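Only one protein chain is missing from this complex, and each of the others stays in its spot.
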Amino acid sequence: MQPVATTFFFYLLAGLALLGGVLVITRKNAVHSALALILTLLALAGLYLMLYAPFVAGVQIILYAGGIMVLFLFVIMLVSIEKAQREEQFNRQWVVGLLAAVALGALFVFVYVKGSALFPERMMLPPESSNTQEIATYLYGDYLFAFEIASLLLLVAIIGAVVMAKKRI
Amino acid sequence: MLDYITSYLRMDATPGQAGNIFWIVVYIFVVFGGVSLAVVAMNWLERKALAHFQVRLGPMRVGPHGLLQPIADAIKLFIKEDIIPAQADKFVFWLAPLIILCAAFTTLIVVPFGPTHAITDVNIGILFMLGVSSLSVLGIVMAGWASNSHYPLIGALRSSAQMVSYEVAMGMAVVSAILMTSLSGFGAFGIGGAEPGTGTLSMIGIVQAQQAQHVWFIFKFFPLGFVALAIFAVAMVAETNRAPFDLPEAESELTAGFHTEYSGLRWSLFMLGEYTAMIAVSSIAVTLWLGGWLRPFPNGLSGETWDLIFSLFPGLTFLFLAAACFYSTARMPKHPYFRIQTMGLGAFGAVLGLIGIVLFVPAVRDRIQDIYWFVAKVAVFMYLYIWYRATFPRYRFDQLMKVGWKVLLPMGIGVLIVTAAVGISPEMLALLRHGH
Amino acid sequence: MPDATKYLSHLELGQPDKTFLDSNELIINMGPQHPATHGVLRVILKLDGEKVLGTECVIGYLHRGVEKIAENRTYTMFNPYVDRMDYVAAVSNGLGYCQAVEKLLNVEAPPRANYIRVILTELNRLASHMLWLGTHALDIGAMTPLFYTFRDREEILKIFEKYCGARLTTHAFRIGGCLYETYEGFEKDVESFVRFVRPKIDEYEGLLTTNRIWLERTKGVGVISGGDCIALGVTGPVLRASGVKWDIRKAQPYANYPEFDFEIPTGQNGDTYDRYIVRMREMRQSLRIVEQAVNKIPEGPIMAKVPKIMKPPVGEIYHSIEAPKGELGYFIVSDGSTQPYRVRVRPPSFVNLQALDLMVRGQLVADVIAVIGTLDIVLGEVDR
Partner (left out) sequence: MAPITTLHYLVLAAALFILGVIGVLTRRNVVIILMSIELILNAVNLNLVAFSRLWGLHGQVFSIFVITDAAAEAAVGLGILIAFFRNKETVNVDEVDLLKW
């Protein structure tokens, strides 16, 4: 599929992602934050599609938007948020935190201004149609060990989550 | 300009792949409009079929045999007062039905009604469908939370737990079908024949793989394909929250579940989303196991004559429906009160008959029959949905979870492993025999 | 003597309702406006997640003071009121009351009247069980049996209508016998109904008895032992499903039940499934009784000699019959006047409802609905 109007879609999706990000950290109500985060995630999935990474985009939608965020919404509903909504939203060190973040941003700007020449101008056009197969070859070939470790990590996480959340085991 | 528009007709690809914006728009309108119409028809059909299961007549008053009942329902829902509970989170309350609707309709983008009859074909097609349809959980959770009431909240928690857990079993069944696309299986008993790099996730590619292998995946490695379809067929009923898995909206326990507080238009959006999701998951099942748009008996009854005979089916179906209409017209009461209804039914039959005649025209016939077979197979699943609803009691929540996690998931994993083992067994044997 | 505290519900209401997560217990209110409570029953449930810790029934929403009304009516005038208690089994209510007063007056109904009474009462038992089956299955989620049973119950109601003009609250019997002679073709109607309904019962069973989901929803749900049933005074199919062979038609025969050949179906496990099976078999036994009664219905008078103004001798009487839901008893105290001094009804639904707490404790919320359905309560009778 030929990408159409790349520039327009990039700015649209980037704008949505940033809007979502800003809403996530500013909303009082955690449910609204979660919804904003879903917006960001979906926009990022669109960006992955534009970057010729359809498989990652699909995984992003299924796992992130359909799985992890449902878990978040679940927990938000279980813990009562009314009380948290009435309280102070930002902690006492928020000025310091903001300054640190701004410093980090300045660092990014510095790196990108100085080092933009390092990136090759030309971008590869990886064949989209075999994307899934190539990722599979990497996952079950070069990265097999990492893949197994990841599955172990998930097992540990499942057990950990059950132990944490259950009242009586 | 005209060339640009018509260029698609000569192409051998979906409009999305051809990049033809005009035809993309036309297809979107046709598919979305068609599915909405199908939902309306399904609404009528469900009430009628369910009524006949239960020795009732169903809607009979609005139009002949209640044919106009869906329209009357729609008007009633439109003019009903739109109630938003005072304590509800208004924005989320407003957003939830839209999310469900968008998720359901977006999946239709990649549904292949024919080799070129799809809005577009993406190479992660099935992944895209599963992913987007799983987004409707968000809508349900949001609806339950935003209503700010106990029953919707419990219903939403139940339904999201249910949908998330059945997605896993569903995924396993789907993966086994995807695995089959790369196993061309020309060995003894159709076993073996793994060809590296031929597998696909594309919806059109999956059907084409079945065409190339001369077997629908339901019959492949019998009974593996059949078991996988059975797992999927159960999981998809749970996924769409229909009987006997309609726990989230169990009337006797939770009144109407997550949409208890919704009424009027918003409620009808939920219904539209639910029925569209039913059509979407049914079309996944049809695409993956029942050969998508392929006509039945491609091997046994092959040859030009049979091709011709099968291509007459769409027209014949419409003629049959027209004949049924005319028969009912003749049987309508001869009272003046029924005159308009009788005339309307006759006219409806005439329209159906005309469509049927048009469908016999060779040019139309060739383009329409893919769609016809696809829709017919989906219709079988929709009928099953109604049948389940008339027959089965409802599961209890713990039993539902037990079925999902302890029955369907192990079965799905087993089918997946056995499919893989059967698929590569000759290669494995050769490897074992000859060393490395 | 069993330990009585076991049967008390110990809900500690009045504690503040905490949020979902931090408290182990959640108190929710089911009813009085709830689709599965069969009327206006309110059940307060104490839950741990989905598990029921205890229940408390709040009744009285349909209280009409039927027993008090009796004290201001003559014996004859009160007769129609009893139909309004268990309105799905009005004929049984009337039979119990009429026989109680007859006992008090020392009158015996003539044989033909007794036959008519038995036929109508057993038909009414069928109608009541059909209504129970439909609504019970609907509560569990199977919607089709409801329409099947209502279709067939309609045939019974048609017979009632032809016989006495009313379908639901029939007021079919009078003290001393029956007021109406059977209409032309009554026997034929009843016989053809029996032939018609036999295969229909198989049809209901075909939908449910071996249905996997039905089995999972009913087996092992709401178990109650025979001993607990007796301690709580539970009667009827609920008692018999727990393995106690107690049916007043056999144990303390009334009308002319001894003349008929029928069995008392019993279960072993005392769970919802056994109660379902017992009621289904009971429906078949009722058909057997009706068939025998129609075949040998004698000719003769239908009304015994009863004084126009009834003044029963001073005294008291307790008479009970086997209503579809259990033992329906009438305790009547007469002071020698035309009006009863006191009428006390022992309604089966009310007594059976006591077992709810014991049956659902430790089960899940969805089972509460199944158990309310299987107890077969009618709130008109519970509240009176």
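Annotations for the structure displayed:
As written, the chains take the letters A, B and C, and residue 1 is the first residue of each chain.
As a convention for this text, contacts are C-beta pairs under 8 Å (C-beta built on N, C-alpha and C of every residue); 3 or more make two chains touch, one makes a residue touch a chain.
Note that the coordinates shown come from a computational prediction; the quantities given were computed from them, not determined experimentally.
Listed for chain A, the residues touching the missing chain in the whole complex are 6-7, 10, 14, 17-18, 21-22, 24-25, 27, 30, 33-34, 37, 40-41, 44, 47-48, 51-53, 55-56, 59-60, 63-64, 67-68, 71-72, 75-76, 78-79, 81, 83-84, 87-94, 96-98, 100-101, 104-105, 108, 112, 116, 119-121, 123-124, 126, 131, 134-135, 138-139, 143, 146, 150, 153-154, 156-158, 160-165, 167.
One rule holds in what follows: only the chains that are shown with their structure count from here on.
Put simply, the chain farthest from chain C by mean CA position is A.
When each chain is reduced to the mean of its CA atoms, the one lying nearest the mean of all protein CA atoms is B.
The mean-CA centres of chain B and chain C are about 46 angstrom from one another, to the nearest whole unit.
Chain geometry summary: the mean Cα position of chain A and that of chain B are 31 Å apart. Centroids built from CA atoms put chain C at 62 Å from chain A. Multi-chain contact residues, meaning those touching two or more other chains, do not occur anywhere in chain C. In chain B, no residue touches at least two other chains.
By the touch criterion given at the top, residues 53-56, 150, 243-244, 246, 250-253, 255, 389-399 of chain B touch chain C in their complex. Put simply, chain A touches chain B in their complex at residues 1-2, 4, 29, 31-32, 35, 38, 54-55, 57-59, 61-62, 65-67, 69-70, 73-74, 76-77, 128-133.
Per the touch definition, chain B reaches chain A in the complex via residues 16-17, 19, 21, 89, 91-92, 95, 120, 122-124, 127-128, 130-132, 134-135, 137-138, 141-142, 144-145, 153, 156-157, 160, 164, 167, 197, 199, 201.
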